[in-house]
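Input: one structure, supplied below.
A single protein chain has been omitted; all remaining protein chains appear in their positions.
Going by the order they are written in, the chains are A and B; count residues from 1 in each one.
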Amino acid sequence: MSIEKRMLARELKLAAARPGDIFKPMWFLMLVISMVPLALSPDSALLADIGSAMIWVATLLALLLNTEHLFQSDFSDGVLEQWLFLDRPLAWLVGLKLIVHWLFHVVPLICITPIAGLMLSVPTDVLIALLMTLVVATPALTCFSGLGAALTLGSSRSGILGVLVMMPLFVPVVILAAGVLIRATDGSEILPLIALLGAFSLVAATLVPIAVSAAIRLNIGGSN
Amino acid sequence: MSWRWFHQWGSPRWFYERAGRWQLVCGWLALILLVVGSLWGLGFAPVDYQQGNSYRIIYLHVPVAFLAQAMYAAMAVCAVVLFVWKMKLADVAMQAIAVTGLAFTVLSLVSGAVWGKPTWGTYWVWDARLTSMLILSFLYLGLIGLRAAIQDPDQAGKACGILVLVGVVNLPIIKYSVEWWNTLHQPASLKLTEKPTMPASMWVPLLVNILGYYIAAAYLVLGSMRAIVIGRERRASWVKELVGRA
Partner (left out) sequence: MIFEPVSLNISQVSCERDDRLLFQNLSFALSSGDILRVAGPNGAGKTTLLRMIAGLFEVQDGVITIDQEPLSDRRHQVLYIGHKPQVSRDLTVIDNLKFLTGFDEPIVKQALIDVGLRGYHDSLVKELSQGQGRRCALARLWCSEAPIWILDEPYTALDITMVDTLDLKINAHVAQGGLCLFTTHQPPQSLNFETLELGCVD
C-alpha cells in the first residue's frame, strides 16, 4: 500500500472513530445562529439583513473550534514523530491531513448552513452566494488554523492561543467573502470575487503546509 | 564581511557591552531631536487653516504609526537572519521588537482616537488605516502570546519566526483588502479632505520628530535586547561576574 493510501485510510478511520468531533461544531453553529434572533429581534427583515454575515462568522468560529486540536492527539501519542520516518516530505503528509480534515470536518458545517440561512430568513440568491464563498474560502481558513494548531503544539497551557494567533490572518478572506455577500444582495456580478477567494485558497493550500511542517518539526524537536 | 565580525555578533557578551554604549548615544540623540522637533511642532509651527491646532498630533501620531509598521518588517528581517544564519541575537531582537512594536501600535491607535474626537466627532471610526493598525496590534499580541506560551526560548524563537514570516506575507494583503473593504462601505462623510501640500514650517519639525522617534525606538529595542540577553545568559560566567561587581 502506498504511503498516501495508508495516510488516507488512517485519517478516515480516525474521523469515523471520533464522530463527536464532526457533530460538536455543527451543534455549536446551530446554537450560535439560534442566539441571534434572541439577542437581536425576531423581525425577519432585520435578520435577513445581517443573517448571511452572522452565518459566516459563526461558521468561521465553528471551524476554528474543531481545527484547534488538529495535531494534538497525534503529537502526544507520538504518532506524529513517526511521520518523519515515512519516505515522503512532511509538508505533503500535512497537506493530505488538512484535505481529509476539510472534507470530514468542514464540509459538514457548510452543508448545514442552508438550514441556518432559512432560520435567519436569508434570501435564496444570497444563500447560494454564501455557500459558494464558504466552499472556496474554507480551505484557506483550514490551512491557517492548522498552522495555529501546529505552532502551539508544544505548549501544554496554550488554550485557544492558536486561534488568537491566526485570527488576524483571516481578515482578507472575511473581507472578500463579505464583498461577495454585499454584491449578491445588490444582484451584481460575484464570480470574479469568488475566483479571487478560490485563488487565495489555492495559494494557501500550497504554501501553508510548508509552514505547518516547519512548526511540527520544531515541536517534535523540543519534546522528549 | 569578515568572519570575525560575524562571530562577534554571535557573542552575547560582546553585544551586551557594545549595545550599552550605542544605547547611550541613541538616548541622547533621540532626546535632543524629540525636544527640538516637538517644541517646534507644538509651539512654533503655523496653525492649520482647516483643523486648527488639533492637527498638531501628527507630530506624535505620524512617526509612531510609521514605526509600528516598520518594526513588523524589521522582525521579518530578524526572522530570516534567524533561520538562515541561526544567529540567536536575531531572535533576541525579534522578542524586543515585538513588545516595542506593540507599544507603538497602541500609541498610534490612542493618538489617532484623540485626534478623531475633535475632527470626526468620535473616538473610533472604521477607517481603513485605523482598522489595519488594529489588526497589526493583534498580530503583535499573537507573537507575544506565542512566545509566552512556549517554555524553551530557542523553540519559542523559531515558532515566532514562522509566524512573523507568514504574517509579513499576509500584511500587504490585509492592508489592501481593508482599503477595498472601506470603499465597499463608503464612509465618505468622515473622509479627511485632501490636504494641500504642507508648508516647510510644518513638515520640517515633523521630519525631525520622525527621525527622533526612530532613534528612540532603537534606544528602546537595544535596552530590552540587553535585558533579554542578560536573562537568557543568566547562568553564564560573565553575567555572574557582572552581577557580582554590581
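Note that in this section a contact is a pair of C-beta atoms (placed from the backbone, for glycine too) under 8 Å apart; a residue touches a chain by one contact, two chains touch by 3 or more.
No experiment lies behind these values; they were computed from the predicted model shown.
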Residue, one of A:Gln82, A:Thr124, A:Ser156 or A:Thr206, that touches the chain absent here | A:Gln82
Note that subunit A touches the absent chain at residues 1, 3, 6-7, 9-10, 13-14, 17-18, 73-74, 76-79, 81-82, 84-87, 220-221, 224
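In this section, only the chains that are shown with their structure count from here on.
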Averaged-CA centre spacing for the pair subunit B and subunit A, given as whole angstrom = 32
Note which residues of subunit B are touching subunit A in the complex, please.
-> 135, 138-139, 141-143, 145-146, 149-152, 155, 158-159, 162-163, 165-167, 170, 173-174, 176-178, 180-181, 184
Complex contacts: residues of subunit A adjacent to subunit B = 147, 151-152, 154-155, 157-158, 161, 164-169, 171-172, 175-176, 178-179, 182, 208, 211, 214-215, 218-219, 221-222
